[in-house]
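Heads up, one of the protein chains got dropped from this complex, but the rest are sitting where they should.
Order as written gives the chain letters A, B and C; numbering starts at 1 within each chain.
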Amino acid sequence: MNATHHHQRAAEQSPGPSHFAGNVEMDNVVLKVNNLKTYFFTRRGVVRAVDGVSFDLKKGECLCLDGESGCGKTVTALSILGLIDSPPGRIVCGQINYDGLDLVQCSSRQLRKIRGNDIAIVFQEAQSALNPVLTVGDQIIEQIKLHRPLNYKEARRRAVELLAEMGIPSVERVMNYYPHQLSGGMKQRALIAMSLSCDPKILIADEPTTAVDVTIKAQILDTFRELKAKRQMSLLFITHDLAVVAEIGDRAVVMYGGKDVETAPVSEIISNPKHPYTAGLIACLPDVSKATDKLASIPGTTPDPLEMPPGCAFHPRCDRAMAICSQQQPPRVAVSGEHKVSCHLYG
Amino acid sequence: MRKLLVFIVLVLASSITLAGCAKSEVSDTGTTGMATVKGIFIEGQSGGDAETLNWILAADATSFSYVGHTLDSLATYDNEFNIQLRCLAKDVEVSPDGLVYTITIRDDLKWSNGSPVTAEDYVYTLKNLMFSDWLNYPYKGDWQEEVNGETVFVTPEVVDATTFTITRQTVDPEFVYTIYDLTPYPKYIAVNYEGDVEAFTQAPEFNNLTYTGNLGPYRFKEWIRNDRFVVERNPDYYLGKDVGAPYFEQYVIKIFGTSATRQAALEAGDITYTGIEPEQANKFRNLPHIKVYTVPTRGYTLLAYNQRANGWEGLKDKTVRQALSMAINKQTISQAILLGFAEPAFSFIPQTSPWFTDEGLVQYGVGSLYDKKKAAELLYHKGYGIKKEDETIKVTNKDGSPLHLILAVNTGSKPAEDIAFLVRKELLELGIEVEIKLMPWETLLRQYVMNKVPNTDQEPRYNNGPEAVSREPWDLLVIGFNTDLLQPSGSYVFFASHGGLNFMGYSNPEVDELFKRAKSKEALDKEARRQIYAELSRLLSQEQPVNFLVFHRANHGFQKNVKGIEPGINMGYNYHLWYFE
Amino acid sequence: MIKGLEDTIIKLRHFWHSNMRLVSYYWERTHRNRLATCGLAFIVFLVLLALIGPFLTLDPTEVNFEEKNLPPVGFTVEQSVYNIETGEFITKKVAGTWKHPLGTDSKGRDMLAMIVSGARVSLFVGLIATGIAIILGTIIGVLSAYFGGWVDNVMMRFTDIMMTFPFFLLLVLIVFIFGPSLIFIILAIGLTGWTGTARMVRSESLSLRTREFVLAARALGASDNRVVFRHLIPNVISLIIVIATLSIPGVILAEAALSFIGLGDPTVPSWGIILEAGQHSLDTAWWVAVEPGIMLFLTVLAFNFLGDGLRDAFDPKSQI
Partner (left out) sequence: MRKSWLRDYIIRRLFYSIIIAWGILTVTFILVRVGPSSPADRYLANLAASGQDVTQVIAAIEARYGVDRPIWEQYTDYMTNLFRGNWGWSFSTSMPVIELIKKHWIYSFQLILLSSLFAAFLGILIGIYSAVKQYTKADYTFTFLSFIGISIPNFWLGVMLILIFSVKLGLFKTYYDTTLPLFSIENLKALVLPVITLGTGMLAAYVRYTRSAMLDNLRKVFVTTARAKGLPERIVIGKHVFRNALLPLVTIILFDLGSIVFGGAYLTEIVFGIPGLGQISFKAIFANDYPVVVAVTLIGTLVVLLVNLVTDIIYTYLDPRIRYD
C-alpha cells in the first residue's frame, strides 16, 4: 500500500512518455517503438492485436516482452520487421525508429535490407520455422549470400563456423541434413545460427524456449546469454515465462491485451510489480521455497480480441478494479525513472 | 470388285464409286488438252476406315474402294451403262448358250517386278485363292452355281498368255457383271503364301500393295489408320501412256469423325471433294468455290414386314400389308426428311436402271394410294378394327384389343431413325401403337434379322426356312438395301422364298419362279428379260413383301477447279481423267 | 407403456434437436459461401424441373417433320427443299416461335421438352450410379479400415488394380459388351467408380478407429457390426456427403461422354444423347448441340459449387 502511494507520486513528477524521449541515454537506444498499433481487419471485426505499445531497446541490453499468449507480443515483433500479413493486418499508427529510419514508413526494399541483416528473429518452433525441404546449410547460406558479398564457398565456410560456434557436432554433415533429421535442440541452434549469420544489431527471440524440454531450454538460454556478452547486440526476448525473464532479461515490458502495461528493469518488476496483472503473474511463479499444494493463477481468461473490454482491458480480471477502470483507458505513468505503468491505481 | 447389297443406312451422301477401271480413250469432252499433272486431290469420308488392302480378306466396301485406286478391274461402265471393255480386259465374250465366257486381257499389263500379267494370274487367283478352302474367300458364293442340288464352283481355264475361259454349267445372263469386277493377285508372289492363311494375311506385298505395277492410276504411298489413305500418281499407268493421266500428284482419302467436320473442311477448302448432307446441299450450291452434283444412288430404304411366326399375324395377309403401306406417306419421307433428295420407291428397280418400267406399278404411299381412311377400312374389313361412334375406325387386333407393333431400327443412321419415327406417327393415326426399338447395327442383325427354327441346334442365319424366327419378336424393321442397276436379279436374295437375305419370311412361288426365269436361258434374250423384270416389279409393288419407301439421291461437293467430272450414277468412272484447272 | 412412449419422444426430440443444430450449423457454413448457395438453388431448380417439368412441356417424343430444325426464339434460319424435277431449291426463312422456345431438333421434337426430360435421365443416372459407387466404396473402405490385416490388404490391392485400370476404357468395354442400355451404363459407372471413395473412407476410418469413442465401444464389447454401423459409418457421413456431391458431376459427364461416342442408350434421351445427335448438324442446327451442352455444364458447375461449399463447411481446418 505504501509502495503504491510512493509510485503514484513519482508519476506525478514525471508525466508522459515524452519525458524519456529526451533522455540522455538516447544514443544508446537502437530501436524505439512508439505508440505502435497493429490491427487485423477480419470478416468478423477488427482485432486490435497491438494497441499502442511503446518501448526502447538499448544497445547491448536484453529487453523482455512478457505476457500471456495472445497479448500481442509476437505481433509486435513481426510489426518491427514489417512482416504483418496484409491483408488482413495493418500497422495503423506509431513509429518504429531504427538507425534514423521509421520502419513503419520504410519501403519494402529498405525493410528487406534491414531484415536478417540488422534485425534478425528466431521463432519459437524451430521445427516449423525451418523449411522442411531445404537443407540446413542451404537455408543459412541463402541468408549470408543475400546480405554479404560472398561467393557460395565463402558463405558456406561462414555457415559452418556459425554452426560450430553454436556447439553443433559434426557440422559438415549437419550442413547437408534436412531439418527433420535434427533433434529439437539442434534445430533451435541451427535457427539461431541462421539468424546470427549476418551479425545483426538486434536479435528478436520469439519464445525460443517454449517448444523444447527443460535441459535444452537451459542450454539455449545459456547460448543467448553468451551471445549477448560476446556480440554486443541488443536482444528483444519474447516470452510468457517470467522465470525466463528473471534469468535473462535486463528490462521487461509486460503486455496485456495489446498494450504495454508495465515497463521496468527486471529486478524491479520481480521485486516490486506495480500493475495488478504483473503482480498476478509473479504470484503465479512457482516458488520452490514455499511448499504450496496448488499453483496460483490469475482468475478469468484472456479477453476475446474482438471484444476487448472498454477502459482497462484487464479490469474484468482485476481484483483491485475500480469504477473508472471500465470507463477510461489508464494513462501511462512513470513510477520511477525506468519504471512505467499504465493503471488507474497510479493515475 | 464386289459391290455390296445391304447397306447400313448410315451416311446417305455416300462416296462416289471410283470405278475399278476407266475409259482408255480421251473422253469426248476434249478437255484433256488443258490438263496438266498438278495438285493433291483430297476426298473426305466419314464412317470408318478400311480394314485391309489385301482385298480377298476384306468385308467392307471401303477396303475394295481403297484397292481400286491401284488396281483396275476387268471392265466397268459409264453413267449410261455403256460397258467399257477397254480396261484390263480387251474383250469378254459370252458363248451363245450363255455358258462359256472367254476373257482376253491386254498384253501391256505389268506387275511391279516387270513381269506381264497373264491369264494364268487370273485363273490362279480364282482357283487357288478365291475358290480355296484354306483362304475362305467370304464372297465365293458369287462364283458358285447349283447343279443337281449341289453347290459347285464355275470352271476357269487358261487358254493362252492373255486369254482364259470361265465355264458355267447353268445359265446366268448376269454373271458377266461378276466377271467384270474380277481383279487378279500376282501368282509369283501368292505362291509363297499358298496354304498358309496366317502368312497370307500378313503378307507385306499384299498389305502394302507393292505388286500393282501399271495396273492402276495410282500407287500406294501411305495409310495412316483412321486418318488418311494416300496413293500417288502412277506414271506407268497403262491407260495414261498416251494422255498422261492421272493428273493429280496424289489422291488422298481423309477420314473424318463426323459429317459436320467433313463438310466444314470442304467449305474451308481443306479438302477437294466430299459428300454433302441434304440439309447442307443448298448452302454448298450457293458457295462460289464449290460445285455440287446431285446424282442418283443404288440405295433404297424400306420398311420390312415380319411374316414369320413371331411377327403380328396380320402381316402375313397381303391386304394388311397393302393397307399399312397405304398409310405411310412417301412424299413426307422424300420431302420433309430427305429434303427432296429422294424419290418414292415402288419396287426394287429404280428409275435409273435400264430395266426400269413403270407399267402396272402399284404406287402405294403416294397420290390416291396414300389414304389413311381407306387403309383403316381395308384393315377393318379384314377384322382388324372397331368402328367408333363417329364412324371412324380404330385399328385393333382381331379380338378388339389395342394393336401394338414393334419397329426395329439401327442407331447411327439419322434418316433411318427419322423414318422410323414417321412410321410410328402415321400408324398412330390409325390407332396402331408402334414401339421403336433402337439398337446398334450388329445387335439388330443378330437379334432381329437372323433367325433359326426354335428348339433346334440350327445356327442362326438370315433365312433358315419358313419355320425359323428371330431371337426377338418384331413386326416392322427399317433397313436399307442396295440394288444392282445392271443385274436386278441379284435382289432374289431378298424376295425369293429361299433368298439368303429374305429375313422377313416372304414367300410367293410366283416371285420365286420369276427370279428363276431371270437367271435362265430364256433371259439371255434382253427383251424377254425386260418382260420378266417388269412382271417382277409389278408383282412386288402389289404384293408389298416390304414397303419400298424411297430411292436416295446423293450430293457430291467438289472444289470448283476440279474439271472433267461427268455427273451421273457412276460418276467416278473416268476419275483418272479429272484434273485441276 | 406411456412412460416408454414419453422416453422415445424425448429421445427423438433430443436427436432431432442435436441433429438440427448440426444441420443448421453446416447450413450456416455452407450458406455463407455464395457460390454453394447458387449451386444448391440450381440443383433444386433442376430437381423440380425433372419432377414436374414434363407435365408442363410438350411431349418430348412427339415428332413433326413439318416443324423440324426450328431455331430458338429470336433466331432465324434458312431451310430449303430440293425439287427433283426441276433441280431447283425451294427456300424459306424460318424463325423461332414461342411454341418451341428452344427450337426443335431434326425430327421436329420440342427441344425444351427434350431438355427437361433429359434432366430427368441425367439426374437419375447421376444419383443412382453415384449411390452405387458410394455405397460400395464406403463398405469396402470401412471394412478395410476396421478389419485391417489381410482383409485390408486384399481389398486395397484390388482397389489398386481398379484404380490403375484406365477408367474410361473399362467403361467403354463394359458398355460395348453388355449393350448400351441405361441400366448397364449406370451399373458400369457405379461398379467402376467406387475406388476413390473406398480410399478416402478407409483413411478417414483408420483415424477414427483409434479414437476414444470407438475404442470405448469395443472395450465395452460392442459387436463388429455395431461398431461399424453405429460408430464408424455415421462418423464418415460428412465425408461421404462431400464425396457424393463431388462425384455426381463426374458420373453425369461419364454418361454424357459415353453417349457422345455412340454408347448411350438410344431409347432414353439423356443430354448426352441429344448432344451427340446435335454435333452432326452443327452447321444446320447449332442449338441442338449447344443447349444440352449448356445444361450439362451448368449442372456440373452447380454440383461442383455445392460440393466445394460442403467440403469447406465440413472441414474443421477451414474454419476462419
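Convention: a residue touches a chain if its C-beta (ideal position, glycine included) is under 8 Å from a C-beta of that chain, and two chains touch if they have at least 3 such contacts.
This structure is a prediction, so every number in the text was calculated from the model and none was measured.
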Practice prompt. Specify the shown partners of the omitted chain in the complete complex.
Written response: A, B, C
Discussion item. For the chain left out of this view, which of B:175, B:211, B:251 or B:462 touches it?
Written reply: B:462
Worksheet item: Of C:45, C:124 or C:167, which residue touches the hidden chain?
Response: C:167
Discussion item. Of the residues B:147, B:161, B:191 or B:224, I need the one that contacts the missing chain.
Written reply: B:224
Fill in: Positions on subunit B contacted by the hidden chain, ascending
2, 4-6, 8, 48-49, 51-54, 57, 59-60, 136, 138-142, 144, 197-198, 201-202, 207, 224-228, 254-257, 260-261, 264-265, 267-268, 270, 442, 445-446, 449-450, 459-463, 490, 493, 499-501
Discussion item. Applying the definition given at the start, please give the residues of subunit A touching the unseen chain.
Written reply: 78, 81, 83, 85, 87, 108, 111-117, 120-121, 123, 125, 128-135, 142-143, 146-147, 178, 180-181, 191, 194
Practice prompt. Quickly run down the residues of subunit C that touch the omitted chain.
Written response: 35, 160-161, 164-170, 172-174, 176-177, 249, 253, 256-257, 260-261, 275, 279, 282-283, 286, 289-290, 293, 296-297, 300-301, 304-305, 308
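Definition applied: only the chains that are shown with their structure count from here on.
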Practice prompt. Could you grab the centroid distance between subunit A and subunit C? Build each centroid from C-alpha atoms only and quote it in angstrom.
Written response: 55
Worksheet item: How many Å are there between the centre of subunit A and the centre of subunit B, using C-alpha atoms for each centre?
Response: 93
Worksheet, complete the sentence: The distance between the C-alpha centres of subunit B and subunit C, rounded to whole Å, is 45
Item to complete: Using the touch rule from the top, collect the residues of subunit B that touch subunit C in their complex.
Response: 258-260, 263-264, 277-283, 285, 294, 332, 334-337, 339-341, 343, 411-412, 414, 417-418, 421-422, 424-425, 436-440, 443, 553
Worksheet item: Inside the complex, what are the residues of subunit C that reach subunit B?
Response: 63-66, 68-69, 78, 80-84, 87, 89, 91, 106-107, 179-180, 262, 266-267, 277, 279-285
